[in-house]
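One protein chain omitted, others in place.
Right after this comes chain A.
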Amino acid sequence: MTQNADHVLDHFELFRGPEYQQMLANKKKMFENPRDPAEVERVREWAKTPEYREKNFAREALTVNPAKACQPLGAVFAAVGFESTIPFVHGSQGCVAYYRSHFSRHFKEPSSCVSSSMTEDAAVFGGLNNMIDGLANTYAMYKPKMIAVSTTCMAEVIGDDLNAFIKTAKEKGSVPAEFDVPFAHTPAFVGSHVTGYDNVMKGILEHFWDGKARTAPVLERVPNESINFIGGFDGYTVGNLREIKRLFETMGVDYTILGDNSDVFDTPTDGEFRMYDGGTTLVEAAEALHAKATISMQEFSTEKTLPFIAAHGQQVVAFNHPIGVAGTDAFLMAVSRLTGKEIPEELARERGRLVDAIADSSAHIHGKKFALYGDPDLCLGLAAFLLELGAEPTHVLATNGTKGWAEKVQALFDSSPFGQNCHVYPGKDLWHMRSLLFTDPVDFLIGNTYGKYLERDTGTPLIRIGFPVFDRHHHHRRPVWGYQGGMNVLITILDKIFDEIDRNTNVPAKTDYSFDIIR
């Protein structure tokens, strides 16, 4: 017996003891009908070969370990960025349990969202009654200022009409006629979570600006000097939006963050559970129509929203999750150009500090090869930063990346001598990435938590940047935008590089002559 009350062993160590090891070996041999170990080894080696890679890349139907989620997740993410707003997802209830769990695992925060709990009868007769009862219950129980309705694939397949359903629910008294219930259809079988973000953001703006589904007058735009900012679907939303606010305030910009979920995903523990916290007020959402311009930090999260805003007469500017010196320069210069505000010396000094840090550390990053995957904009932002550092983003992969995205990444590669041997993989998954890492190895991998399986199998050290990050805590509190954010990303990358150098030089009397105390 290895268990001990004084030093309790849990799963990390308990099963390594001889009793358990013997038990597991017997189980396998006697009852599991295991494959011949030599055969397992043969296939394991075969799966590392170019031949396997070719078969792997010839896949047409099967997706293995994708790096994307479905539209409704992004829908919920966007909705909670508005003041006292509860997302109401019309369809099967299990989906909502999944979104809430997913966000709670990443942010280590509550995630509030309701479902219309449709079941078989709703599949046959439609979910109108679920909408009528559901809106009434949500309104009574959680006293929101707004209920943002989106859909699961079930409701989309049977063709429920949100506009008509919400209208009927209001007529039946579920919520007051003037209560704000914006909506967006968010089919899970189209696009990905970034698409869902886009649809809900557009749906909410459309609601406020274009007459609340014909229940209010269409707002007339009276242009002012403020600018709107949209972050897009972003695992770093807490740190990033706070950093963006600081930058705007430093510049003296009159701004509105649309979908500001930085507080609701970072509430204090002080004895009170805040279901709602912070967020763009509904008045701000409506008045955002009058802004001079809207900046989107993520082009592929706002593919429909930005044209919608532009059609209302605003200037629109889209970035691709800018990270690093040039990305932040372009962002700040755009803000300056749009608002007429100068970039203050304080920010120039921050810029100088990031340049300084990169110069100090460049020798350790220069020429290193990276594989990276994630959402389309994040990939573009990170790849641009790597090029800036003199590193090579050798493999850039986005499961939810389109052909248009791939062209953009290629153009980025073409813009730098460090991009000459780099490749872009739109629509591919992490099993493709596995083949790439075996057949065309790199020094480091950048990706979300699921990259740890690639790290285990291929030995490529993983730097966790992306969404979701379940197995490291609090990363979402740090910005990756702005010069300060660039500094955070730089340090994250460097820490891994130095850890690897130490790990590779720590064998006493063999390699530890290079186990330097100063690096």
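Simple rule for what comes next: contacts are C-beta pairs under 8 Å (C-beta built on N, C-alpha and C of every residue); 3 or more make two chains touch, one makes a residue touch a chain; residues count from 1.
To be clear about the criterion, contacts and distances are computed from a predicted model.
S.K.: Can you pick, from "General L-amino acid transport system permease protein", "Cytochrome b", "Nitrogenase protein alpha chain" or "Membrane protein", the UniProt name of the chain not shown?
M.R.: Matching "General L-amino acid transport system permease protein", "Cytochrome b", "Nitrogenase protein alpha chain" or "Membrane protein" to the record, the invisible chain is "Nitrogenase protein alpha chain".
S.K.: Pick from A:S92, A:T256, A:N320 or A:T394: which residue touches the chain that isn't shown?
M.R.: Per the contact definition at the top, the residue touching the missing chain is A:S92.
S.K.: Quick one: which of A:T85, A:S150 or A:S192 touches the chain that's been left out?
M.R.: The one listed residue touching the chain not shown is A:S192.
S.K.: Spell out the interface residues on chain A facing the chain that's missing from view.
M.R.: Output for chain A: 1-6, 8-11, 14-15, 19-20, 23-24, 27-28, 30-35, 39-40, 43-44, 47, 52, 55-56, 59-66, 68-70, 72-73, 88, 91-95, 97-102, 104-105, 108-120, 122-123, 130-131, 133-138, 140-143, 152-154, 157-158, 187-190, 192, 267-276, 431, 434, 450, 453, 457.
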